[in-house]
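Below are the structure tokens for one structure; questions will follow.
With one protein chain withheld, the remaining protein chains of the complex are depicted in position.
Here is chain A:
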Amino acid sequence: MNSVVLALIGIAMIIAGYLLYSKFLAKKVYSLDAGYKTPAHELADGVDYVPTNKYVLWGHHFTSVAGAAPIVGPAIAVIWGWLPALLWVTLGTIFFAGMHDLGALWASNRHKGQSIGTLAGRYIGGHGRNLFLVVIFLVLLMVNAAFAVVISGLLVSTPTAVIPAWGAVIVALLIGQAIYKLKWSLPIVSIVGVVALYALMLLGDAYPIVLPDTIMGLSAGAFWIVVLFIYAGIASLLPVWMLLQPRDYINGLQLFIALGILYTAIIISGPTMVAPAINHNVPDGTPSIIPLLFVTIACGAISGFHGIVASGTTAKQLDKETDARFVGYFGAVGEGLLALGTVIAVSSGFASLAAWEEIYSAFGEGGVGAFVSGGGAIVNQGLGIPEGLSGTILATMAVLFAATTMDTGIRLQRFVVSEMGQIAGIRLKPLAATLIVLVITVGLTFSAGADGSGGMLIWPLFGTTNQILAGLTLSIVAVMLIRKRRPVLPALIPLTFVLVMSVIALVVQMGQFYAAGNWLLLVLDVIILIAAVWVIIEAIGAMNRARRSGPLEDLPEDESADAAASDSATERR
């Protein structure tokens, strides 16, 4: 089958979802009101609450939520064939992710831009909030550990990406200096930065850096993991203007360019899908498609992490409530398109079915490496860029995504650890908190052996944890909708689906970890399972209470939330 047809069908479905379904959600479900005074205006302080142009806000929301996950997940999941992955990415984006992201943005916007964690405390109860902290800590832990493995794997398998990946750090440092110290104009800095980044890719393509098999007793992969953690630790301690801000910015620009390159190449070259539509011949040890497909592809179909971003920073910058449709739903569309491009690249970028099967020889083998080699071949056919260089471009894109998420992740986890320290009455300095985070994360990464593969083993757990987070967000949205007597099925169906799939996946994985004697993952799995069951029980209780209480359509949002909280308190007594 020609991949252009599939790409066009996928894009058409997602765009139709935006034009039709998001319109229905905006009007009938969330009743977005252009006249509602958003927190950005009501609480405008020039610091947190700043009304922002909707296109700019979309750019941030999209680049903040798009890490390596919409590439890694689909690139692994096509092992069951491209059709299930394609359907889950498109339908998931339309009915799950868009609904969820828009819902989180709406819920937060109606509560002074409060985070989903705070809203969980209000609508579901104190346990909901505590649970949220546990889940968020685990998600960050998994992201940091897994992304280190993904990046180190890419640096080993694509040695041409080493110079551009590390060179991007220097480019970012120089951009920071140019803007803040030398006061250069930003458009000029942007052009120079992007040109420098692509020049580094040419340089990297000419001079691949291959490390010896062992360095200081470590394999090349393990050595890169250690270096990456040292880098992320330092980056998370530096002032943001010096490295993180310019790095995220240049990475955002690079994302748009690379997506454009990939889709243009697909449309021009029109490669045939060599992977089977449904793979009946899966390698030994591949878990069942149900439920693992739905947790392997998290970002790109539905992801709880989006709710954290939407309610954390995006909601505080929403200029008009009606902008939420574009920023929230279309943000999910952006990520869906990235995942769709990945599915097509890893299913059609190989010469034959045999070559594809060679790459997908075991579960978890394809991954981001398949994206780089498959996507590289397509870019080569479509745009005539040499295969090695196009592979370098895609590898650098994946590395930059994962690395920017990782250094921000280490910083965020440092905050969580400091907060936990405060609760325990210990004052932790940033350096001490960062060291604690690094010890825990490095320990987890090397838990399955000296090659650092522990980080990737927990990837399926990232999916489940992330889906549970999405379930928690959707349950808050559902409670709010029930109280307002609005259509609740658009939230309830995805909520039930993701929670059922996550719980089944957790149980299946628990058996696997027990059989393999992997006690660390078993313990993590049990913690997440308890959290999931807890969410379900609490959420059902909150929804029942909301159903029995009177409609609160006429009350202002805060009063209705307070009324909800006092109702639940009364019922508990």
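Please note the rule applied: contacts are C-beta pairs under 8 Å (C-beta built on N, C-alpha and C of every residue); 3 or more make two chains touch, one makes a residue touch a chain; residues count from 1.
Keep this in mind: contacts and distances are computed from a predicted model.
From the set "Biotin-independent malonate decarboxylase subunit beta", "DNA helicase", "Acyl-CoA dehydrogenase family protein" or "NADH-quinone oxidoreductase subunit J", the protein name that UniProt assigns to the chain left out of the figure is "DNA helicase".
Touch with the chain omitted from the figure is made, among A:239, A:386 or A:511, by A:239.
In the complete complex, the residue from A:7, A:57 or A:531 that touches the missing chain is A:57. Of A:317, A:447 or A:502, it is A:317 that touches the chain left out of the display.
Mapped onto chain A, the footprint of the missing chain covers residues 46-48, 50, 52-53, 55-57, 59-60, 64, 179, 185-187, 190, 239-241, 244-246, 248-249, 252, 313, 317.
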